[in-house]
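A short write-up of the structure that comes next.
What you see is the complex with one protein chain gone and the rest in place.
Residue numbering begins at 1 within each chain, and the chains themselves are lettered A, B and C in the order written.
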Amino acid sequence: MIVIVKPQATAEQMEHLLERIRQYGLQPMVSTGSERTVVGLLGDERLLPDGALESLPAVEQVMPILKPYKLVSREFKSTDTVIEVRGIPIGGRQIQVIAGPCSVETPEQMRSSAEAVKAAGCRLMRGGAFKPRTSPYTFQGVGDEGLDYFRTAADAAGLPIVTELMDVRKIDLFLEKGVDIIQIGTRNMQNFDLLKEVGRLDVPVILKRGLSATIKEWLMAAEYIAAHGNHRIIFAERGIRTFETAYRNVLDVTAIPVLKRETHLPVIVDPSHAGGKAWLVPQLSKAAIAAGADGLLVESHPCPEEAWCDADQALSPEQLTTLMGDLRRIAEAIGREL
Amino acid sequence: MIVIVKPQATAEQMEHLLERIRQYGLQPMVSTGSERTVVGLLGDERLLPDGALESLPAVEQVMPILKPYKLVSREFKSTDTVIEVRGIPIGGRQIQVIAGPCSVETPEQMRSSAEAVKAAGCRLMRGGAFKPRTSPYTFQGVGDEGLDYFRTAADAAGLPIVTELMDVRKIDLFLEKGVDIIQIGTRNMQNFDLLKEVGRLDVPVILKRGLSATIKEWLMAAEYIAAHGNHRIIFAERGIRTFETAYRNVLDVTAIPVLKRETHLPVIVDPSHAGGKAWLVPQLSKAAIAAGADGLLVESHPCPEEAWCDADQALSPEQLTTLMGDLRRIAEAIGREL
Amino acid sequence: MIVIVKPQATAEQMEHLLERIRQYGLQPMVSTGSERTVVGLLGDERLLPDGALESLPAVEQVMPILKPYKLVSREFKSTDTVIEVRGIPIGGRQIQVIAGPCSVETPEQMRSSAEAVKAAGCRLMRGGAFKPRTSPYTFQGVGDEGLDYFRTAADAAGLPIVTELMDVRKIDLFLEKGVDIIQIGTRNMQNFDLLKEVGRLDVPVILKRGLSATIKEWLMAAEYIAAHGNHRIIFAERGIRTFETAYRNVLDVTAIPVLKRETHLPVIVDPSHAGGKAWLVPQLSKAAIAAGADGLLVESHPCPEEAWCDADQALSPEQLTTLMGDLRRIAEAIGREL
Partner (left out) sequence: MIVIVKPQATAEQMEHLLERIRQYGLQPMVSTGSERTVVGLLGDERLLPDGALESLPAVEQVMPILKPYKLVSREFKSTDTVIEVRGIPIGGRQIQVIAGPCSVETPEQMRSSAEAVKAAGCRLMRGGAFKPRTSPYTFQGVGDEGLDYFRTAADAAGLPIVTELMDVRKIDLFLEKGVDIIQIGTRNMQNFDLLKEVGRLDVPVILKRGLSATIKEWLMAAEYIAAHGNHRIIFAERGIRTFETAYRNVLDVTAIPVLKRETHLPVIVDPSHAGGKAWLVPQLSKAAIAAGADGLLVESHPCPEEAWCDADQALSPEQLTTLMGDLRRIAEAIGREL
């Protein structure tokens, strides 16, 4: 950590700063330049309370040197982590497309969804029994029995399941139903109590990026899960909020190579929520794979216009099949496989 | 709701659109203009699943006419709601400044905080026993016993208490300790399960705005609480996330008059989290009151530089007293009182 | 255009609204719904002054139905426009990578840049003689003679040149030197006097997206050029400003398919300015091509670390050559060629 001292700081204020630094168990190193005095701190700067030095009268600015994340960082583990889910690798050479409906609706809809997902060549399936909806008056998900419909349909097709957990009180149910990957949604990326609880489980977690979460905040949210013991974390970029109103979110492809440099964990992309329209999904999916994503989360539905939610962003079975073919060519062009 | 039809839509696609509208129990009214055909929908458009019409081939764009919030809207109740907390009115002519430390630390710190808050002329006190922290490695709040320290100190000074609830499993504890106002924090503004639960309580709720929540999303989050039965909701603007890096957040003063027009509920402002620096608090506080806020949430600490978190944004007891004097003059200038 | 009437509007206010609409030469059509009255406007809504109806007491909201751009829209011309520059097509099946240094430095640097650009297989070259710099104290470009260095070097390699115009007073110089494509930079996207002037020229224009320009504003900026007579316009996405600080800008890949749907004009991408770092350029370039971009603007330099500006974002000749190979495979995977 580097502390920039105000040019007008008095000797007394300076002394007070140095004293405080030592009180936190750190060693100050003062360099006096022509325009500014700078104090370097030797030791683990992560011990300092937030804002502790900034509040002192001598201080102009405090600049951290170390990154605040450890377990999820490339410095901690330099090789790519591959997460195996029932034998299916996420994070390796093979790219995984996780498809399925926005929400679980009926046993029949799930059966037919699972068949289409399987037929298109996908190896994992997604679907939500509990839905985070902006309005209290819209469909909130079918709830507990939805997990049964999903489990049954996916088992019949031999697909591991990914579903969203919103409430700590549902964890036992998720374990009982053998959810294969737990998804933490955008609105819960910084629901720290939920992160701590999934950190105690032995189930892989897909951690979606918050609507306006920085890369650093996202990595720190993953660090919460890892710090509580669960290292099987998959990052899912799903578009960020910007000033643009022509589409729902802006898919942040830059996040893909940046995350791959900062963390050893897999990175996937959700083009359906990013663009918010089915017709955008193919181009965004191709961009994500070309930029180095390890997989995708794609919404598909046996009959999109009849979907109970997000009807305008689901792919039909035919569209999903076509997409898989297109992505296979991109994967090969970059030396990977689908 | 208004549906704009694509110029190239076929008669068959158009018929399909009209059929779907009728299936949802709405009545379509077609107007054919020179450049576009427009379909108006008569009936309660809130019944339509999201994206249902957008997914149809005839549709260029769907534009809602009605606002999605009801119970919290001015249309539902045209007069200002005043929320009484132990006889202290929030939302009326009198402005309330809720002050206190970022986090509960020790019984002594809370005692001395409460005295300073009382002495400065504030009528309610804030403080957090559970802290949502970006890093799993920093201080997470003193936890359950913190509520005792807070309760004891505030009771001695005769101040009702405001504290943040992050986890549904702590609700019984909050009720047992008689928390006077429950705060839902920025990161939980769309934690819908938590909103539903506080919606079932008979305790006023301060609902902070999410980091990048739109006014509409914020009103809908309040609607969740109201729809479950609790109508005593106070909005707290606390700065939004933008591209600017010179300060932590941008205090959105425009939100104050806009909310006051859209909702009958009180609106307060948190200048401490908005600016992130103690030296900014006075100017931001004055701006908030001048713009029509019904109150403030201000961080104060007996000795800011020793605070266990956010040391750089807490006011000292002297600074808080000075601020109250400054705000009293602004309040009088706009015909209110402090 | 659709006008939503306030529920509390009086008959007199309503009559005033209808009168005003007729005064602007439009025909009002009133539909009375259960919760709102809506007025549709028949005629060319583009004739209404901004805010004219919004200012009336009866009006709750005004919603445009037509898009404000014409000449650049797909509705105006449904087939892709291919812009030929000295026989090189931009906007067709062949993808163009326009490479070269951030700034023109010396005749030797330009000669060696041009050779490397040519050798890598690029067909056009970029370079700036006039540089828009954030600071008045940094290098501002070599100026007029820079165009000579550029022209000479590019001619020797047989490459058409692309260079930025910042000042209307330099147009004669640009014409005299035969600049093949004029670039309008990010900071001048809404410099309307400059847009009008290039609109009068017979030279293709690359129009970069403003730092926080919406798709609509960007299309309207192009409409300025087209409305003054010059229809040879190429859009260049170069990253947008967001809250994220881990990289300079966020490359908005979603803009590519959305623009391709809204306009018949070519769309290219500048991955160098988007990411701001050379190591990000390959992944962003691949994403852009996979998403359907018609070309790229890439910074390259004979010796990046000695570049006079943006040293950290230029590719070396070897890196450029490698990139071209990688992009060729992506191009083939999507049925195009490089």
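The criterion applied here is as follows: a residue touches a chain if its C-beta (ideal position, glycine included) is under 8 Å from a C-beta of that chain, and two chains touch if they have at least 3 such contacts.
Just so it is clear, the structure is predicted and the values come from calculations on it, not from any experiment.
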Whole complex considered, the hidden chain contacts A, B, C
Among A:L66, A:A156 or A:L175, which one is in touch with the chain left out? A:L66
Residue by residue, what part of chain C touches the chain that was omitted? 20, 46, 49-52, 54-56, 68, 132-140, 166-169, 187-188, 190-193, 196, 210-212, 217, 220, 223-224, 227-228, 241, 277-278, 304-305, 307-314
On chain A, the omitted chain is touched by residues 2, 4, 7, 29, 31, 33-36, 38, 40, 42-43, 63, 65-66, 75, 212, 241-243, 245
Residues of chain B in contact with the chain not shown: 212, 214-216, 239-240, 242-247, 250-258, 274-275, 279-280, 283-284, 286-292, 326, 329-330, 332-334
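Assume only the chains that are shown with their structure count from here on.
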Between chain A and chain C, tell me the centre distance in angstrom, where each centre is the average of that chain's C-alpha atoms. 31
I'd like the Å distance between the centres of chain B and chain C, where a centre is the mean of that chain's Cα atoms. 39
Pull out every residue in chain C that's touching 2 or more other chains. 212, 242-243, 245
